[in-house]
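The structure that follows is given in the form of structure tokens.
After this line comes subunit A, so read on.
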Amino acid sequence: MTIRTGRLTRTLAAVAAIGLCSAAAEARDIVWARYGDIDTLDPHKATSTLSLQTWSLIFDTLLATDKDGNPVPNMAESWTVNDAGTEYTFKLHDGITCHDGSPLDATDVKYTVDRAFDDADPSVTKASWGPITSAEVVDPLTVKLTLETPFVALVPFLADSFSSILCDSNEGAEGFGTTTAIGSGPWKLVSWTKGDKITLARNDDYTNFGKLAENKGAPYMDGLVITVVPEPQTRLAALKTGEVDIAEPPFDDVAMLKDSGELDIVVAENTGQNVFWEFAVHRPPFNDKRARQAVGHATDAAAAINLIYGDLSLPEACPVSRGVFGNDQDVCLEYRTNYDPEKARALLAELGYGPDKPLETAMLVWTGGNRQKLAEVFQAQLAEVGIKADIEMMDIGTMNARVRQENETAEGKGSMDMMTWSWYDPDILYALWHSPGAYRGYTTPELDAMLEKTRVLTDPDERKAAVQAVFKVLLEDGIHIPLYTPGWEWVFAVRPEVEGFHVAPFVYPVFNDVKIAED
Partner candidate 1 sequence: MTDTPVLDVRDLRIAFGAGRKAREVVHGVSFTVQRGEVVAIVGESGSGKSVTALSLMGLLPRGHGAVTGGSAHFEETDLITLAPEPLRRIRGARIGMVFQEPMTSLNPVLTIGRQMTEGMMAHGRVSERQAREAAIAMLERVGIDDGRRRLGQYPHEFSGGMRQRVMIAMAMMMKPALLIADEPTTALDVTIQAQILDLMRTLIAETGTSLILITHDMGVVAETADRVVVMHDGRVVEEADAKTLFAMPGQAYTRALLAAVPRLDGAVAGAVARPAGREPVVRIDSVSKTFGGRTGTRALDGVSLDVMAGEVVALVGESGSGKSTLGRAVARLLDVDDGAILVDGHNMAEMRGATLRRARARVQMIFQDPYASLDPRFSIGRTVAEPILIHGGGGRREASERAAALLQRVGLDRPMARRFPHEFSGGQRQRVAIARALAAGPKIIVADEPTSALDVTIQAQVLDLLAELRDEQGIALLFISHDLAVVRQISSRVAVMRSGRLLETGPTEAVLGSPRHAYTRALLSAAPVPDPAKRGRVRVTVAAGSYPDGPLVEAAPGHWVAS
Partner candidate 2 sequence: MAELSGAVPDYDHEIVPPGRRAHFWRRVAFTPNGAFGLAVVIVLIASAGLADLITPYSPIKMGVGPRFLPPNGAYLLGTDEFGRDLFTRIVYGSRLTLMIGAIAVGISLTVGILVGLIAAYRGGWTETILMRGTDVLFSFTETLIALACVAVLGPSLKNAMIAVGIAGIPFYARTCYSAALVERSKPYFEATIAAGAGPLRLLFLHLLPNVLPTMIVVATLGLSAAILAAAGLSFLGLGAQPPDPEWGAMLSGARDYFNRAPYLMVIPGLAIAVTVLGFNLLGDAIRTALDPREGSE
């Protein structure tokens, strides 16, 4: 029977190979495999990195980031701010066209902003846009945003794909977010088969004003196919067979791949990703800062990430990661609870826990990126000092809900979670820890005041000091215990014939420069 199956499959394989060859002869697309699918093509309806990365290819943004993560002009050739910091005026480049051929101008920007603030159906990231009260078309190439209060994080936000500019021809278009997504980015949407793949075609009219790519025109390759391959080993196999050009490899195989030179490994820098412990602070045991500190002292992040990610990831000392404004490892290391199991045991003993009475807590972790493995290591580390943590794996969306639910619940056993956030600005701390707090977690009036200050200070040095003051509170009280950066979807294995692939800050892969050498 085996023999017969063999012959059959070989025949089938031969038949299919013929089919594939003829398809390949027509055009060579870049094939990029990821572990999951996007939620939507509508940038106002999701927050996942997978979605963001895709939007960044289809849509363009007013501003862009340089390689250090600083905002630079893009579609907006320049911008001005009034002295009060409440009016931002952007001047657009002339001649930008949308995928449907219509010009991209101030009305499209206004359309996008208004849509994000639509009362009936606002953007899920409305809060991050800041206190915008209106968007005004001054002339076809000039648009003015008016804010209620100053908001310094608006500029970096407009460099991020959360602020993707949607062409107003999307208005009323059938199936926006599903079958239609008209932008002005380097790639045009051809089709999206849910759960399977997104097919993009080169936007021939594209001009790169500020994005991190050497190529100032349209991408070199004809098309880009983003496929879904959940299993890391399967992605690797597909990379090896050439079915896929670029994909996240299994972490444990990275060293081997590097050594063999079989595939190139690209590690994204300045991802802005921050992985940290946070706690349900409104009830025992984590309402006592000593319990939180004990967790901090029990955690050996360096050892853990070394075990799971090798040298691919770095321990992070600050609540915002490297490449984000205010980050300073030395400053943070002073404040944070460092690995010291003895100290952890002592703190636990103070609280009345001991070998016979472990501190019990749930440990919420979201799926993917080998975090379940990492969590297992942390679980073992905590067990060493007498903390019994039950890992609960869940989707990130679920975890967000759970964390908030835990914070709003007064009863039950302890809860801590391995939270992750990626942001281009320390303003994220405002979202997280300013009352009421994204998860209804730790807040105090003092911290609120300190966070408010970080939003309005326009002088970089003053703002830096204010930000680091916030770090101090968060770290010393064990509210936000940073673990490592980068944290997810930042390692890419690339087939050797693929040239020019790189990743912009905040994990935006750039395909504009990609060329695939003919075999």
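One rule holds in what follows: a residue touches a chain if its C-beta (ideal position, glycine included) is under 8 Å from a C-beta of that chain, and two chains touch if they have at least 3 such contacts; residues count from 1.
In picking the candidates, the idea was that all candidates are chains of the complex that A comes from, given by their letters.
Just so you know, these numbers come straight off a predicted model, no measurement behind them.
Engineer: Looking at this complex, which of 1 or 2 sits next to subunit A and touches it?
Structural biologist: 2
Engineer: In the complex of these two chains, what residues of subunit A are touching candidate 2?
Structural biologist: Per the touch definition, subunit A meets candidate 2 at residues 231-233, 236, 250-253, 256, 307, 367, 370, 372-373, 375-377, 379-380, 383, 390-394.
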